[in-house]
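One structure, as structure tokens, below. Some questions next.
All protein chains of the complex are present and in place, except for one that has been dropped.
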């Protein structure tokens, strides 16, 4: 199987989005996120170390293919601080991306992370200078490493045309230099969020 | 005149773009950028301190209104490390934004900075949760502070539809869930860059 | 009016103070400061995102001239995380500085920020190599961008001669190489704090 | 094949090594490493952007299993800034780890990075609180994401017993509370570096 | 006495450990650690500034020699955020190291700090390229500065052979390429922790 790990390592979202923060450094060996705490801080408050268990550092589920039965034919399974509380303060996360044949991961940025991607199976096309949208010619699976415990995800199309409440159509018509009817049409297209 | 400084301080591009890096800290009193050096580094190499002059820390020109005679009716005059070499390593920059009546600053992100904005003259509408696109009801002038010597600027429309070379139309048609003819139309609209 | 935006962008407090930290990066889209929380952290804890409103990202008041009827003839109106709770974790803030004719902003440092300044109206003299004290020849208004949500402000004169409790006069006499009577005189001069 | 992606995501080297720096943030869209430059800086100097090509952001080779025919029965194929010059300034890298049956990745730390690991094939045992040494019960392949362009690697055994020149045996005998003959024996065991 | 301050300043643990994070920057003048708070964050939450006293910034005890009557003949007295609550958010700490004649500080790393060391009395041998283990030829005292409020300490021998619960002996035998009986012997040697 190892030979099916594809030869393409793509560095996504660079010229296109290039959102490149690095998380602050940790100040203790670990600070496992206490997601139930009413106290909210930059990142998450820590569980009492006495209550930390091995489960806080594990996640089971990346073996399951994501459901690519959607319009884009792709699915992102994110493994960040919400899935692994032990990632809190550590500045790193992971994701699995599944592609149906000819599926694509729509143009997006990670506002708090850089990303490195390796194809596990299949073939992936993409060149971030002209686009961050890879298209696929077969089922494909990729693993990406991200430099934040909580990289964030902004799918351009959704953010512009699918926001709730909607951006005023006249504003978008001017911004995109098209007539308002077209904007109305685009706003109707958007969108179930298939990205996490 | 001071009374014409408007009452609106808008924090742009947060939920929408939210790209939030902070520049690395400086390691000396100043490191004035030597833009002519053949040596390229993260940021810019420094001029010999013996050759640093007061001009390296000044920029004249923010008094001139930007030309808003363009499709969006707005103009950004950036003052970053390219305009003020002394900003190198200091992690801060500034911009003036001019708006014609009903002008707008198209949806954009700064991949390496947060932004704070104060309206100097006129009225500015904007709400980053539904949009980062302010529209205007009169001539307006705003000053923004940014947390990087080189904030970067990604105008969404240009990046998606106006890239050179073009993103494949079929890919965009799928990404935006519209037919390819519409993408062709959108790609023809884009775009002179009026943003610096 | 735009033509009255002055041509001088001054980078203050560099060689003189040069305090140049950058705030830690954010770990979520926003973390609006909950100033009423009894829990105190580096920065401020966040409000429940359900309770965040547009007002958390706005401040009205920079249109009002600061009161320059004081000994220095200047006034700083700071807009930082205390005025805009939404600035929490974002590493940027703003201030308006008003100057009466011949007013000056006394020598100061921002221990946690760099600063960039643009003159909106009037003329401002300053050269940080020999001094960070600008003097004015007319009413003037300036806007400064700062690279911290909470830049801090240390007015040199106040810190040395106006501290409460007072620094021992004998110590200051030795530090400044003057007789103690002079120090007593200086300590009597200081000082209402007009800086925020 | 996707179903063979294992269910174990292990966060390695935390309590054991926990070296947790984050790379400084970038100050431009990209700064592709010029590995041939005689000028050496923190990180690497950048190529002229005119000479940057798509190849600077790609690496082919993670499809090839590493040679696990060595004493530990494991092999790390690192993909960092030395393999992908475009990673320079971006603070992220990747590695593939192959394990022969019962192979292990010897105790190690990454002095400049945190690490997140997903098993692609096989089963991997490991618990960083008592050890960072995973042992295997079958061929296995894992992908790790690391939060630095150049994570570094310190294999404890090599560093202590296999350094060149050798650490004085008497010193190690005292440090490890064993007789010097045993140290001599251990020093003879160490070690070809199989880690990149 | 000043003449007994030795001439050796050693930069320890560089090539050997090189763990080199820097603490996040502070966001207020001080944030004195409230060690009794049930709320746990990255670093420590702050005491109410009203309750801060001079004692929060002082520590008395570095005048007392550490007890070097142990197997390594050395003792580290750490002064970090646990001893001086006022160090919280400030990114610096200190330690005193005492050595009995021929004592040594066993191989170790500080996962969150760099270290600089000055010998106050006696002579200290050490060269981090081949080892970070200094040996001594007389009573000696050294002071080290560290770049974190909580540098952490990993004594290699203890971490590998003295962990609780124990690392599986078979795993270590393979990792260190020795027979398991030897590992058993080494595990019996380890170890009271004399390092803070």
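Chains here go by letter, A, B, C, D and E, matching the order in which they are written, and residues are numbered from 1 within each.
Methods note: a residue touches a chain if its C-beta (ideal position, glycine included) is under 8 Å from a C-beta of that chain, and two chains touch if they have at least 3 such contacts.
From a predicted model like this one, the values you see are computed outputs, not experimental measurements.
When the full complex is examined, the chain removed from view is found to touch B, C, D, E. Where chain E meets the missing chain, the touching residues are 1-11, 14-15, 18, 20-26, 29-30, 54, 57-65, 79, 84, 86-87, 90-94, 96, 98, 113-116, 118, 120-121, 127-129, 141, 143-147.
Chain D meets the missing chain through residues 21-24, 39-44, 111-112, 148-150, 152. Mapped onto chain C, contacts with the missing chain fall at residues 16-22, 71-73, 102, 104, 106-107, 109, 111-112, 129-131, 133, 135, 152, 154, 156-157, 159-161, 163-168, 170-172, 174-178, 182, 185-186, 189-191.
The rule is short, and it goes like this: only the chains that are shown with their structure count from here on.
If you match contact pairs by residue number, over half of those in C-E turn up again in just one of A-E, A-D or B-C, and that pair is A-E. For chain pairs B-D and A-B, the one joined by more C-beta pairs in contact is A-B.
Inter-chain centre distance (chain D to chain E, centres taken as mean C-alpha positions): 25 Å. Look at where the CA atoms of chain A average out and do the same for chain C: the two points lie 39 Å apart.
In whole angstrom, the spacing between the mean C-alpha positions of chain B and chain E is 46. Within chain E, the positions touching two or more other chains are listed as 21-22, 24-25, 39, 41, 43, 111-112, 152.
Taken pair by pair, the chains that touch are A-B, A-C, A-D, A-E, B-C, B-D, C-E, D-E.
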